[in-house]
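The next block holds one structure in the form of structure tokens; read it before the comments.
For this view, one protein chain was removed and the others were kept in their places.
Chain lettering (A, B and C) follows the sequence in which the chains are written, and residue indices restart at 1 in each chain.
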């Protein structure tokens, strides 16, 4: 068959074990699907054309396993990777499920809880590195507060910085080839979380001991929850050289964290994100952090996974066609899109600007043709051109 | 009289001329109040106990004034300042009203529009400096996009940086004593604006030529529109040493930019912001960027202004009482609030953490008493303690 | 040419005069386009294939016109209608722009303001009827409140009902062939508006004197502002027999009232609305209540209008293909979509249910294939099938 949207390993699609393995529990409902063996996840995703998987420490090695159990799990998992050629480009730690973290992990008020979180993270970093991960994602699922009086934000940021610095120190001391990617989120499960957006996390990195070791893992759903443009968020992250990883899924603004199949909501937003990644020839993983609807049985899980990848490929194809479309290119010219690259500073420098005279009326009268341009893009997305 | 909530100049309350001068026009309705003479604004605000005023260039000197007209306006305005003792701690530029800026100002696709914007800003900086302003606010009201195809975000950020650098160059070349404060906003009047939150703007500053000259002017309404905690935003801004100015008002999440009277919505959020400023003995201006409801005549305008200041003082009093309240302090102890200041790194360094053993069950079983603490704060706010 | 998406009068596309005539003023910016002559609007829209136009009283006949001026305006306008074959299926009143309405119109606290609003509406009803309108839209742009203490909601609803009843009485007394369509909106320009959603307005109709004369004009942007599904809103309106008119545009959740070109945001939502109208063979107008971006000159206005109609036609074509798509139909079968039409009440009535036994485990184990189904629809939308 000659399906142009058939996922292949070179597309670099990856999935968290917790995504296809999601049992469908939610705040109001019990599990609807049986636990998925990580080995089966690897095999099925490989068959579908994925490049690799990622995991939280506890997803792969059940919490509290003995060293021997850990080894047995890893051996079996590694065998599945070897058999399929699947990779583990990213790993992460679960610092949110267990009751010890209920008041926070890296920014818990109790110093022992913070140390416990750092220790768990160091072990998870070792686990990730052992399996070849080069990116280590940090999502601070409990790093927030409902009762604001209980936590001073500035001191909490001191502790957040300290914890990330300690993890960097661990990586350096072990000589590992790992970079850290922070994952911002505005709320849920905490009322308000620290580092709520891509912007706050980028700003935070500037304060770290080893800022070069730390970048971002922006997530579509998390920025969208706040009504912010995810494409703009990814754009600024790239502009600051900090796009280390990315989480693709779907979400409606102002709702609970939905983690829907990529492209199922927000087609236009999804397109501009794909276009950004493809135009930049970004060489990272296209990682899906989503889960199947709770209406699905086991078969639906694989439709879900396949759909994420297909929609990406369809949108990537449209991103290519955007550049070949003569009318779109003409409309971009009308919009003066290329002129944005021209420096504002003229040959004569600031003084030339300060003394220039402008034909304000003429400049104000210009039309930029955005209605036409945007309609052309809409029709490209709808397959009507 | 002995009113504890009577505003006085030492409280450092300031208002934009455009706030009390707002004529009540909105997207669906005509003006309901006559234009307010800036001189009257100064006089009335002085009588109410304010410290000073701020303005956009065009608020004070009508756009297109001749140099002689400009001088006449300034002379009269300065006389009012002198007579009342009012100050002008901040000034700003209007880069959003005139049609020339419809596609952007600092990030307009057309280089001539960008240069026009820089020139207008340089002139406004000179005007502000002339009247003693030490903070220069930059709100990029048109720096955004609806049709994403029309503007590359990364190139737009290049231009944004270039424009801010040019303005810094202007300040340096003139030897002015002015710092720039960026004001983030997520949307409105553009579909999505660049530097949409405090976080994005803080991150952007790190890329500038003279980052020390640039900080933030966070606005209550703007962060709240996105559902983000404004107290957290101000906290991170302080943590990064970038709180140069602040805009206080009120807003409901997920709505149009309301700019209501400070404290009229979000009492709890307002309290935590005031507490942060007062606890830190922050020495900047308490600037109100709000406007009276459209239901008001001229008399209502001054009730509005007085109300902003009174609510601040009432909340500041509660912030002081928070520290004196024995039960609250006891609840903070139960919440281990003080223990957050203890470094996570133990005497033995990272290795001590990596090899430590923890009593996870005991750490997990702890209760933090947030319900009690938060209820005590609620009752403090309600005047029931 | 054989363009399948060329608008034609039989598609029943209509536009408000205020949409193509929007001069681009917004809360932060001045007008960017010259006023548009209603006669030119009629001519241009006719050329583009529209069926008709709608207007607010003041859009067509400038406020305060003498009877002679009114006649002159109408004569000229009617001539344009006749020349082009364009219709006026809907008319409405502006009860929001003028300062007299600043505290409300039908629910203003001042009885004289309320009577003024009713009188203005009666006159506008007459104007609409004169031009052949059969639907009269009522949007209560000022029927809300910021300071809740100032207005008792229950009494306000009494007044709202009374005003709508008076307008119905006017229609009946004049023997006009007009039905009223209420247009809900949650907020903007008021902090909170009465009848904020389709649901609230449907419920309100049940309390009116002549409920059969009153239905709804749901607007895409207005429901979407609140994060509600517009397709569901239209569905419930149809279910209750109350879809008298519809306003199509585009909007992002939780933002200011954007009124963007239909389909420019929310492609999936737009599709399900079009599908609902087309599947039901709904015989009303496809009315666009949107406006061109402020970046546009006069030429952009007509690209905007054309784009609204083309996107509708593209989506209507997809709605047809949905029914012809074998895989989609098969997936609907897996989802048991048809079984929803089967009554819950069995032959044996309630008692049969109360005594039935169920194989809960088997019913719970079923998968509904929504991931596959939704992906098929996504690919239909993207033109990939």
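Just so we're on the same page, a residue touches a chain if its C-beta (ideal position, glycine included) is under 8 Å from a C-beta of that chain, and two chains touch if they have at least 3 such contacts.
A quick note: this is a predicted structure, and the numbers were derived from the prediction, not measured.
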Checking the contacts here: which visible chains does the omitted one touch?
A, B, C
Residue of C:61, C:86 or C:166 touching the missing chain in the full complex
C:166
Candidates B:268, B:320 or B:333 - the one touching the absent chain:
B:268
Thinking of the whole complex, not just what is shown, which of B:6, B:39, B:123 or B:364 touches the missing chain?
B:364
Using the touch definition from the top, which of B:280, B:298 or B:341 touches the missing chain?
B:298
Which residue numbers on chain A touch the omitted chain?
24-32, 96-99, 101-103, 141-142, 146-147, 150, 187-189, 191, 227, 252-258, 260, 264, 293-295
Suppose we count only contacts with the excluded chain; which residues of chain C make the list?
98-100, 102-103, 106-107, 109-116, 118-119, 122, 146-159, 162-163, 166, 169-170, 173, 186-187, 192, 194-207, 225-229, 231-232, 235-236, 238-240, 254, 268, 272, 276, 322, 328, 332, 335-337, 339-346, 350, 353-354, 356, 358, 360, 363-366, 368, 370-371, 373-374, 377
Can you list where chain B touches the absent chain?
5, 32, 227, 252-255, 261, 263-265, 267-268, 292-293, 295-301, 303-304, 306-307, 310-311, 314-315, 318, 364-372, 374-375, 378-379, 381-384
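Criterion: only the chains that are shown with their structure count from here on.
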Note: chain C sits from chain A at a C-alpha centroid distance in Å of 37
Rounded to the nearest Å, the gap separating the Cα centres of chain A and chain B is 30
List, in ascending order, every residue of chain A touching at least 2 other chains.
227, 254, 268, 364-366, 368, 370-371, 374
